[in-house]
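Accompanying notes for the structure given below.
With one protein chain removed, the remaining protein chains of the complex are shown where they sit.
Naming follows writing order (A and B), and every chain is counted from residue 1.
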């Protein structure tokens, strides 16, 4: 692998990080001055989906499992948070902690059955089915969830989100997401992360070094469900309402596409994917109601021509020019 | 007491016995070779011992305790390591990480979620890489390694599991004479240093004759001869199969 540019010209990781952080902090202020509230809302949405996509990628990119039912954890996180705030009148911090725990519990149960089943197809079908079950249950259990009317008017305290502008919420979401993504990053660099990766790259070899594949996959699944639940809770804080749409099967599809588009084997890949998808969605839905057609087509094109994802390609280019690894 | 014992082990695939009523025992520190024509059941035998397949009949005892029926990862924990005919490793990870993964699992550190893996078990990993002569290539991505180094890597991974009984499935498969003798030297050296027991299969008869202390001949799933290299060389049935017809 030849380097085209000597090392000392490669931007250091620290500098990149500082620039990114500065950008993220200044962004809403710039948008407020020169843009509109809507763009800050959009930026917040990107943060929430980035967190969701990053936690999903623990299972996909690192665990090697394609779950088609992650909407369940996102949605359960959202509904738990909303219900605890509205019906049980819990204080916001308590609801915010409980929501991902409930999502993680669901992850444990669903994961327990899903990792036992041998074969990638069975896994996909089962995760999709569980997610649909939860969707249907939430839909039908009107006495609890108000069905497809959804839950409106969720009380959100002022220190999380203010009524006049999304700026306050943006910073709240940014901090939470940053902490969560940092934890996810630590996990991927930990011994657990390494062994998880080995289980993905060569399951047989992993068994033969003593890895109990099911346990590791279940652990990854549960952790992923936890952080997806946080993303769902953040969603509720932003929208102050929730409807069964958060549990729809297509949500699972969108997060998969984010992982694919952004690149699942590069750690920050899903963030890129989330950004692309949220912005595209915002742009396209103002022109057409056929967003699903668009998603489906992009997914098909990605599968046929583009399996490594955008960030994956960028990563390879980076390696070629600077001869250093990003992760 | 034998370190590994097979008693009447049989494996059926849809009615056909790939391995039929095989009994053998391996003593500690032996270098035990299994030879036989293609399709004789050598790899099936290894899959049975390592837990990848379940025996339909018979027992497998390791250090006196029964291991047939255990999952592969449980068998590894008991000290049996396995290498494959087609080298099996973790292609996207670096050489260092490949061996380190095995070491981490062995030391039960693999459930640590928040510590930094790059520094964990560093000394042990380094020592192992040194032993298999791959220390200078530790940052290379495993899939970029040439064939000979891949074998060494796999050996390193197997040693990383802390195994003291190694199942080596054609360790010099596809190698030139020079590579073969280098690999053989490496294996012999490590066996000597770490007091290992080796059970291996090979097609290169001379090599097997040269290094084994004990040989079993497998044919159509049954053992037709077993003994020292000299005894095998003299054995009529073996001669018939290999040099007759």
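The working rule: a contact is a pair of C-beta atoms (placed from the backbone, for glycine too) under 8 Å apart; a residue touches a chain by one contact, two chains touch by 3 or more.
By our rule, contacts and distances are computed from a predicted model.
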{"item": "Per UniProt record, name of the chain withheld from view [\"Membrane protein\", \"Branched-chain amino acid ABC transporter permease\", \"ATP-binding cassette domain-containing protein\" or \"FtsW/RodA/SpoVE family cell cycle protein\"]", "value": "\"Branched-chain amino acid ABC transporter permease\""}
{"item": "Hidden partner chain, touching residue among A:13, A:87 or A:140", "value": "A:140"}
{"item": "Residue touching the undisplayed chain, where the options are A:113, A:159, A:182 or A:283", "value": "A:113"}
{"item": "Sites on chain A contacted by the missing partner chain, in the whole complex", "value": "66, 68, 113, 116-122, 124-126, 128-130, 132-133, 136-137, 140, 249-250, 253, 256, 260, 289-293, 295-297, 299-300, 302-304, 307"}
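In this text, only the chains that are shown with their structure count from here on.
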{"item": "Parts of chain B lying in touch with chain A, wherever the complex brings them together", "value": "50, 52, 71-73, 76-77, 81-82, 88-93, 97-98, 100-102, 104-106, 109-118, 120, 157, 160-161"}
{"item": "Residue ranges of chain A touching chain B (in the complex, touch as defined)", "value": "183, 186-187, 189-195, 197-198, 201-202, 204-213, 219, 223, 265"}
